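Note that this complex is displayed minus one protein chain, with the remaining chains in position.
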Amino acid sequence: MDKKIKAGIIGATGYAGQEVARLLYTHPSAEVIWYGSRSYVDQSYGKVYGNMASFADEPCRDDDIAALAGEADVIFTATPQGYLAGVLNEEILSKCKVIDLSADYRLKDVSVYEKWYKIEHKSPELIKEAVYGLCEINREDVKKARLVANPGCFTTCSIMSLYPLVKDHLIDPDTIIIDAKSGTSGAGRGAKVDNLYCEVNESIKAYGVATHRHTPEIEEQLGYAFHAGDEAVMAIPGGQPICINFTPHLVPMNRGILATCYAKLNEGVTSGQITAAYEKYYGNEPFVRFLGEGACPQTRWVEGSNLLDIGFVVDPRTGRIIVMGALDNMVKGAAGQAVQNMNLMFGLPETEGLLFPPVFP
Amino acid sequence: MDKKIKAGIIGATGYAGQEVARLLYTHPSAEVIWYGSRSYVDQSYGKVYGNMASFADEPCRDDDIAALAGEADVIFTATPQGYLAGVLNEEILSKCKVIDLSADYRLKDVSVYEKWYKIEHKSPELIKEAVYGLCEINREDVKKARLVANPGCFTTCSIMSLYPLVKDHLIDPDTIIIDAKSGTSGAGRGAKVDNLYCEVNESIKAYGVATHRHTPEIEEQLGYAFHAGDEAVMAIPGGQPICINFTPHLVPMNRGILATCYAKLNEGVTSGQITAAYEKYYGNEPFVRFLGEGACPQTRWVEGSNLLDIGFVVDPRTGRIIVMGALDNMVKGAAGQAVQNMNLMFGLPETEGLLFPPVFP
Amino acid sequence: MDKKIKAGIIGATGYAGQEVARLLYTHPSAEVIWYGSRSYVDQSYGKVYGNMASFADEPCRDDDIAALAGEADVIFTATPQGYLAGVLNEEILSKCKVIDLSADYRLKDVSVYEKWYKIEHKSPELIKEAVYGLCEINREDVKKARLVANPGCFTTCSIMSLYPLVKDHLIDPDTIIIDAKSGTSGAGRGAKVDNLYCEVNESIKAYGVATHRHTPEIEEQLGYAFHAGDEAVMAIPGGQPICINFTPHLVPMNRGILATCYAKLNEGVTSGQITAAYEKYYGNEPFVRFLGEGACPQTRWVEGSNLLDIGFVVDPRTGRIIVMGALDNMVKGAAGQAVQNMNLMFGLPETEGLLFPPVFP
Partner (left out) sequence: MDKKIKAGIIGATGYAGQEVARLLYTHPSAEVIWYGSRSYVDQSYGKVYGNMASFADEPCRDDDIAALAGEADVIFTATPQGYLAGVLNEEILSKCKVIDLSADYRLKDVSVYEKWYKIEHKSPELIKEAVYGLCEINREDVKKARLVANPGCFTTCSIMSLYPLVKDHLIDPDTIIIDAKSGTSGAGRGAKVDNLYCEVNESIKAYGVATHRHTPEIEEQLGYAFHAGDEAVMAIPGGQPICINFTPHLVPMNRGILATCYAKLNEGVTSGQITAAYEKYYGNEPFVRFLGEGACPQTRWVEGSNLLDIGFVVDPRTGRIIVMGALDNMVKGAAGQAVQNMNLMFGLPETEGLLFPPVFP
C-alpha cells in the first residue's frame, strides 16, 4: 500500500475511541488524522489521555463528521446511542467508509431498536445497508460494506461463544441463558458516582437484568444462525429471533468480558460433535482460540488483545452445556474488532496491526 | 449470663478460623481460649494475623481436639475436608458442642459425600445426628444440636435465595441454574500460584464447572424444601434431591458472594406472589434483607456483616425469574453463621454479637 | 448512662459522614437522630448507603445546623472546607457540642488557613476556643471542649508517627519528609473523572506536591511538640511551626493511610532511646500499637478499626530514621477519632464503641 488510510475518530476522547487511536498508532497502513471530541476541543489529545502523550499531541477537533468526511478515508464513530443516526447521510457515505461502534445500525428492525433504546431512529433508511461487523461470521459482506455496525462487547462474546452450537442445531435455543461479567471500562469515562473507584472496587453486582440493550442484538444474530436457509424467516427484518436471558454483571477490573452460557443440549449430542463444530467454524480463525472441552477461559489471558478464548463443559447430570467465552471488551469487544473491520473493508490482511499476544500480568 | 462461653478454634490460622476469632472478640458472651493451628504452633496469634495483635497475642496451640474438648464449651472446626470426620467421636461430643465449618457432616447420604469429595468418610455414624446449620430454616433443630454442620458459603447464598420459591413451588426446580461469583478469600490462605495477586487481579474465570462440591449440598437442601411433607421421599437419606447447575466464578475482590439464580416460573405465578413468599419466610429475619422486585444486590452493601441481601427480576419474555443473593462469604457464609449457630445452641439471643452494619467503602 | 446521646450529622451522605453513622449505630451510648444532607434530602439514608439499609431507613434531612442544635447533644460536621465556619456561632455552641471533621478550626493562625485553603474564614473568633482533637495528645483539653477540630487523616497518621521523636528532640525537625499514601475513599464521593474506577485502578500517583493543605496542620502540631515549654514561642498563634515536606499519593485501595517518615537522627540517639520514647507516649494508649524496631506496618492490619500501627527502622549508613505509621483514614483518620472525641467530651470511657479488631482480609 503506497499511502496510509486516513482515519478520523468521532468520540475519540471516550475509552473506546481512545483504544481505536492506540491501535491505529501501530497499524502499518493507517493513521489518525482527526481526534474528534465534544468536551476537549483544542486540548492536546496526549493531555486528555496521558498514555498517548508524545504519540498524539495534536489538539482534539470537534465532531463535525461532514467536514471530516471530506478528509478521511474511514470514520470511526464511538458516540452515544442515537448520535450517528442523527447525522449520517448518503453524502457522507459517498465520500468515505464508516465504522460505527455505537448500536445505531446493529438491529435490522427499527421498532426493536426504538423499543430497547427508547429513542427515535433518525435515519432508518440506512439500516438495511449497514453490515453487522462480526468479522468471523460476516466477513464477505464486510469487505463490500460502506457502513459497518461494529458489534457490542457483550454481544461479540456471547454470539461467538454460542454460534457453532446454534448454527448446527446442537442446543435448544429457547434454553439459552447468558450470564456475563464485564470490566468497568465498559461503563465509559462519564463522571458518575456509580463508577467511582470506591463504589466499584470490592463489589460485584448485576445490572440491566432482563432489560439490557445487548439482548436483542444477541437474539437477532443467533436467530440468523439458527434459521439460516429458511427463506421465509430470513426475509423478516431481523429474521425470527430466538428469545434468551442475558444478565450482565459489573466486575472490579478494568478490562475483560466473560460470558458463561447455559443451554440444553439436543438429544444425543456428544462432546465430540461439539468440539467438531467449534473446530469447523473457528479452527482457522486467527482471533479465536478454542481451548477445548473442560477448559475455563480467563479474561487475563486475552487482555489487551483481539482474541476470543472459548471452552466448554458438558454436565451429563442436567443435560446442559456450559460454554464460556472471554475477550477484552476494549479490543475484540470494540476497537480491535473495528480495526479488523477496517482491514476487511480496505482489502488489507485481516490481522494487520492486530496480531500480538495479550499482556500479562 | 454469668460466665462466658469458652470457645476453641481448630484451624484458627485459616481465613475462616480467623474470622471466628475476630467475631468472638466482640461477642459479649463468649471468649476464645484456644487458637488451634497446625503450622503456627507456639507463634503469637497476633503475629500470624496482624489485625489481631493486641487483641489476641497468646500463642497458637496445636489441633488436639480431644484435649480441647476438656476445656471448651464449644469447638469451632475450620479444617480441611475429612479432617474432623477422622477425629470426632462420641466422647468429644459428650463434653462439648461442635460447630463444623468444613463439609464433613453436611450431606446426609455418605455415598454422595464420598463421590463428590473423593475421600472416605471416617465417622458416618455421626452424620445422622448432625444438624445442618442454616439458622433461618433449621432454627429449632439447631437449638438442640450437639453437632452442627455449618453450611458452605456458596450454599448459604444459593439455598436462601431460592428457598421461598422452591418451598412454595413457584418455580420448576429442574430449571434452576445458579451462576455464582466469589471473592478470593474463599480460596483460603494456602500458598498457590493460582491465588497470587497478579494471577487473580484484573481477571475473572469460572472453575469447578459442573463438578463443584457445593452442588450436592444445594440440591439436598432445596430437595428438602421441595419435598417437605412427602414422608416417603423425606425418609430417604438426603431426601430426593433436585438436580441443578451450579457454576462458581473467582472475582478479584477479597470478600463477597453473589449468586445469580435462574429458573422457570410455574404457570401463572405473579410478582406479587413471589414478593409475598419472600416476605413470609424472611420478613422477620434479622439477617435477611429482602430488597424487593427489581433490586440487584451488591456485595459491597453486605461486606463485613452477617447479612444476606435478596432481590429479583421477572422476565416476562422468557418466563424466567432471576433471583440474586449477596452475602459476605467470611461472615454469613462461614464464621458469622457459625456464631449465629452458637447463639442458638447456647440459648443466647440469635443476633448477639452479630448485629452491626456492613462496612463501606 | 440513662439515656443515649443524641447525635446529628451534617454531611451524612459523604463517606466520612456515613462512617460516623455506621460507628454510632453500634455505640452503646449514642444514637443518630439527624442524617443531614444537601443532595439527598427526603431520600432514605439506607438507599443512599445500601449498607445502612435496615439500620437507618429514615429519610435524610437538610443541613440546617441551627435547627439541629435544638435537638441534638452533639453535632458532627463532615462538610466542605469553609462551610462550618460560615454557619457556626455562639448560639449553636451554647446548645450543643460540635465535632468538626472539616479543617475549619484546625489551624490557630487564620492567615495560614486562608493562605492554604484560599478561602476567607467567616468565624475567626471561634478558632481560639476550638480544641485540636488528637485525643492521645490533647485528651484533657478535649474533655472540656465545646468545639473540637477533628484532625485530618494524613495529619493524624503523620503527627502521631513522629510525635515522640519531635517531642523528645530525638530528630532534627527541619529534615522531616513525609511520604504518605492514601486509599481512595479520602477523595470523597463526588463524581469526578479522576476518581473513576478505571482511572484509579492499576495506578499510583502523587498529588498536591508541596501544596497539600494538611502540611501546615502537621507543621503546627509538631511545632507545639517541639517548642513545648518555650513560653514565648507558644504564645504565637500556631506556635512557631517547623517546616517539612509532605507528599500524598493516591493508592488503588478503598481505605488506609501509610505515612513513611524520614528524618535525621540527632547525634548519638540510639534505637533503645527511640523505642523508649514510643513506649513512654503510647505504651498505654488503647488505639496505638507500637510494633517496634524493624516492623513495617501495613494498612490491611488496621482496616476498619480505630488503630494506628507504628514501626521504625534506623539506617546507620545515612543516620536517618524511617518511621512508618498506618491507620484507616475513615476511622482513626476521621469518624473513629470523632467518636473517640465524643466519648471524651461526654465523660464516657474513651474506647466505648471503638474497641474492635480490624477486619481482614
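Every chain is named by a letter (A, B and C) in the order it is written, and numbering of its residues begins at 1.
As a working rule, a residue touches a chain if its C-beta (ideal position, glycine included) is under 8 Å from a C-beta of that chain, and two chains touch if they have at least 3 such contacts.
None of these values were measured; they are calculated from a predicted model.
Novice: Could you tell me which of A:F55, A:Y207 or A:F346 touches the chain that is not displayed?
Specialist: Touches the omitted chain: A:F55.
Novice: Identify the residue among A:G86, A:P124 or A:P358 that touches the chain left out of the display.
Specialist: A:P358
Novice: If I consider the whole complex, including the chain that's not displayed, which of B:S29, B:S123 or B:N195 touches that chain?
Specialist: Of the listed residues, the one touching the omitted chain is B:N195.
Novice: Using the definition of touch stated at the top, determine which of C:V87, C:A276 or C:C296 touches the missing chain.
Specialist: Of the candidates C:V87, C:A276 or C:C296, C:C296 is in touch with the missing chain.
Novice: Which residue, C:N201, C:Q221 or C:N343, contacts the hidden chain when the whole complex is considered?
Specialist: Selected residue, touching the omitted chain: C:N201.
Novice: Can you list, in ascending order, the chain A residues touching the missing chain?
Specialist: 15, 18, 22, 25-26, 49-56, 185, 202, 254-255, 289, 291, 298, 300-305, 307, 309, 330, 356-361
Novice: Which residues does chain C use to touch the chain missing from this display?
Specialist: 177, 179, 181, 183, 198-199, 201-207, 209-210, 243-245, 247, 249, 251-256, 258, 260, 262, 296-301, 303, 313-315, 317-318, 320, 322, 324, 326, 361
Novice: Hey, which chain B residues sit against the chain that's not shown?
Specialist: 15, 184-185, 187, 189, 191-193, 195-202, 252-254
Quick note on the criterion: only the chains that are shown with their structure count from here on.
Novice: So the centre of each chain is just the mean of its C-alpha atoms; given that, what is the distance between chain A and chain C in Å?
Specialist: Chain A and chain C have C-alpha centres separated by 47 Å.
Novice: Whole-Å distance, chain A centre to chain B centre, using C-alpha means?
Specialist: 39
Novice: Quick one: chain B and chain C, Cα centre-to-centre, how many Å?
Specialist: From the centre of chain B to the centre of chain C is 38 Å.
Novice: What positions in chain C touch 2 or more of the other chains?
Specialist: 15, 185, 202, 254, in rising order.
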